[in-house]
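To keep things clear, I will list the structure first and then write my remarks on it.
Removed: one protein chain of the complex. Kept in place: all other protein chains.
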Amino acid sequence: MDVLTIKKLIDRLFPIVRSITGDGFRQSLAIISDYLPLETKSIPSGEQVFDWTIPREWVIRSAFLKDETGRIVCSLEQSSLSVISYSEPVDQWLALDELKPHLHFIENLPDAIPYVTSYYKPGWGFCLPYNVYKKLPEGRYHAFIDSEFIDGELNYAELTLLGNSDNLVLLSSYLCHPSLANNELSGPIVLALVYQLLQKRTDRYFSYRFLINPETIGSIAYLSREGESLKNNMAAGMVLTCLGGPSDCLSYKKTRQNCSLIDKTIEHLRCTGVIPLTIREFTPVDGSDERQYCSPGFNLPMGQIARTVYGQYDGYHNSLDTPEFMGIEPLIKSADDICSILHALEYAGKFINLSPYCEPQLGRRNLYPNVNSSNHWKDSSDVHLKDRTFLNSLLMILNYSDGENDMVDIADRCEVSLLELIPVIDKLIENKLLKRA
Amino acid sequence: MDVLTIKKLIDRLFPIVRSITGDGFRQSLAIISDYLPLETKSIPSGEQVFDWTIPREWVIRSAFLKDETGRIVCSLEQSSLSVISYSEPVDQWLALDELKPHLHFIENLPDAIPYVTSYYKPGWGFCLPYNVYKKLPEGRYHAFIDSEFIDGELNYAELTLLGNSDNLVLLSSYLCHPSLANNELSGPIVLALVYQLLQKRTDRYFSYRFLINPETIGSIAYLSREGESLKNNMAAGMVLTCLGGPSDCLSYKKTRQNCSLIDKTIEHLRCTGVIPLTIREFTPVDGSDERQYCSPGFNLPMGQIARTVYGQYDGYHNSLDTPEFMGIEPLIKSADDICSILHALEYAGKFINLSPYCEPQLGRRNLYPNVNSSNHWKDSSDVHLKDRTFLNSLLMILNYSDGENDMVDIADRCEVSLLELIPVIDKLIENKLLKRA
Partner (left out) sequence: MDVLTIKKLIDRLFPIVRSITGDGFRQSLAIISDYLPLETKSIPSGEQVFDWTIPREWVIRSAFLKDETGRIVCSLEQSSLSVISYSEPVDQWLALDELKPHLHFIENLPDAIPYVTSYYKPGWGFCLPYNVYKKLPEGRYHAFIDSEFIDGELNYAELTLLGNSDNLVLLSSYLCHPSLANNELSGPIVLALVYQLLQKRTDRYFSYRFLINPETIGSIAYLSREGESLKNNMAAGMVLTCLGGPSDCLSYKKTRQNCSLIDKTIEHLRCTGVIPLTIREFTPVDGSDERQYCSPGFNLPMGQIARTVYGQYDGYHNSLDTPEFMGIEPLIKSADDICSILHALEYAGKFINLSPYCEPQLGRRNLYPNVNSSNHWKDSSDVHLKDRTFLNSLLMILNYSDGENDMVDIADRCEVSLLELIPVIDKLIENKLLKRA
């Protein structure tokens, strides 16, 4: 996707009134599927998923708050953030004092409309700028919300891109927030960009699964279906969120396992300076869907990748989180860096030396100089034999590919980046001296 | 026990001529039992206990050293420290040079009478201040010790206060030194104080065993009876010794296991500043009965708690270790701090999240805000929901209560003290989301 295509995609997705269920969510999935051909699944309202129950679908048709004069204070037409998600229907005149408990704003961001939800507790409310709120005159107000709860379904959508092995990398994002850019649209859009890059490659080692669901309840529902299977074949995963924004580099939140393969790989890429990155420790206290994947019953190697992180910018969960704030270049850069990480990850695991008793005779394979003269190095016709680093890496890989050390360990011992080892690994595999563990 | 009661108890115990066996020891047990209702046990003289043999009882009736003029140089009547414990009977006139090998003193503490024993090697001797020793004139001396060795028994005394589980905390002290305060009476007295505090609590998780024995041979004898059983049910333990004295804070000697639950708990309490403490590493080179509990065949999680530690004050093992040096306030403070440690220890172990697959739905249990608006936090009627620290701790406890992490680990992750987690743990247990592992 080029910049223009991305811009058009954002324009289509941004205005939709989305929530964790319903037409807005399905419509958004349909749009993103133009670029990432997902298959949509459903779980019926009322089904028990672990400790939770799939909620009914919320239908929202219209919502406004008017003063005595008929002037609109706020309305769904003005902003999809104006009404609390999952508000009950209401059609009522109230005095200002009666109304106030139903109004939400952010005092220190007086022009922003906050994003408020109440999925599991009946109620209703409006969200508006503090500058509007504070000037509301005494008097009576007309609160009108035309909403409905219906037995329907919860949806998620997925696609698996097969690789040379069944080992699965799960890339997940969510799509339930209305009219928020960095903390909503950036995730699914980068997911689509990563898909388009990966599907061009024919030599994928991992299979890659792309998943979009409503946050929290969606991943709980997904895990109720797929959790046990993921325990068996998931090699690594990342939740994609907040991947636009002005920050210089990606920010990775580690998995609960703390030193799983993806954690080690990303830490290594950061330390060797190959990909600029900051790293956050795992915590269940905040974050996104990784909180469910990393609950102790699953403890899956699911990290989270972001750029300008939730809670660290003013626009988080309010109307300042605009497409302008997000930007398109950061989305493209995020997708590129994520693909580099995944490329390294494919070589990060354990390999096995197929000739482990003494050194193999590398000379007859033209992998070692046959004449031990310093002249030789300069004169060799074989490019990689001119490069002592190549030979040293080769000897290290053979010696330490014993089923204990993974390739991150070996790259660290070599004091080179894992990416630099890839041609050496490929050469050893070609010579039948190495295979994947 | 109030200050006056403690003072009277000291006055009764201090003058008694005690040794590792005999009437003095039994009489002392009877007195302490007025406050700590112990049951006395016995093992007959001559019984083999591991590599040792229970010695015969030592009966001491009278002892003095007189000069030619009949003037008393030292006598048992003057000080119970005057005669070497387990001295053989003697009634003999000797020249000063013959006498000198039988005299013990401390040259650099010239007014102190040392405490000397010779339980397992036949012999006799007197202990006296160096200032007296150095002025002894040439001439003949009358050494008289009316002692006897009889087939009797070795005694120890114990009491178990039951809790909600069979897991046992063993609190042990010794009572064999005569007329020494900090390094003798402080241990049993603090043991009695701790007993009185713990028996008031009805919600004890652990069972607590209180034990008093003669040092070294007593714990060896006790372990010959109870060692195998302790291997099965002992969660932790401490030897109580030297708990009076002027030092600012308690001093804990770690168990040989080095990171057993009680070691971790006390290290945590020290680091979080909840209880001022210094910590000593385990060593078999000096110390008290923990040397036996921590011998490699048992390796029990037995620490040692002290205040002004043996060997670190002038009065150690001599007549300067008086009730005045010991003080009563430090005894009370020691008992209070030990009870705080034990309270923390009851919550220090592993717990299990009963809803480990994804997060449980905390909102419907009123443990999580149902509306994700910053307004909500301020307005919640539920006290603990106003407190983000409470919720964060709750999420951490649920996520890490996986059978691997104990509550000290989790408190360290939360960067709060274990004591602050206790109400959160209780709330989760009440909601059936957590149980003890």
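Residue numbering begins at 1 within each chain, and the chains themselves are lettered A and B in the order written.
FYI, a contact is a pair of C-beta atoms (placed from the backbone, for glycine too) under 8 Å apart; a residue touches a chain by one contact, two chains touch by 3 or more.
Here the structure is a predicted model, which means the values were calculated and not measured.
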Key: Options B:L9, B:V116 or B:A235, residue touching the unrepresented chain   = B:V116
Query = Of the residues B:H104, B:H142 or B:K253, which one touches the chain left out of the display?
reply = B:H104
Task = Taking the full complex into account, find the residue in A:L395, A:V416 or A:I429 that is in contact with the omitted chain.
result = A:L395
Ask   = Of the residues in chain B, which ones touch the absent chain?
value = 49-52, 84, 104-106, 114, 116-118, 120-121, 123, 125, 216, 219-220, 223, 227, 256, 283-285, 291-292, 294-299, 317
Query = Given the full complex, what residues of chain A touch the hidden partner chain?
reply = 353, 355-361, 363-364, 370-375, 392, 395-396, 398-402
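We take it that only the chains that are shown with their structure count from here on.
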Task = To the nearest 5 degrees, please report the angle of the rotation taking chain A's Cα atoms onto chain B.
result = 120
Request  = Just give me the whole-number Å value for how far the CA centre of chain A lies from that of chain B.
outcome  = 56
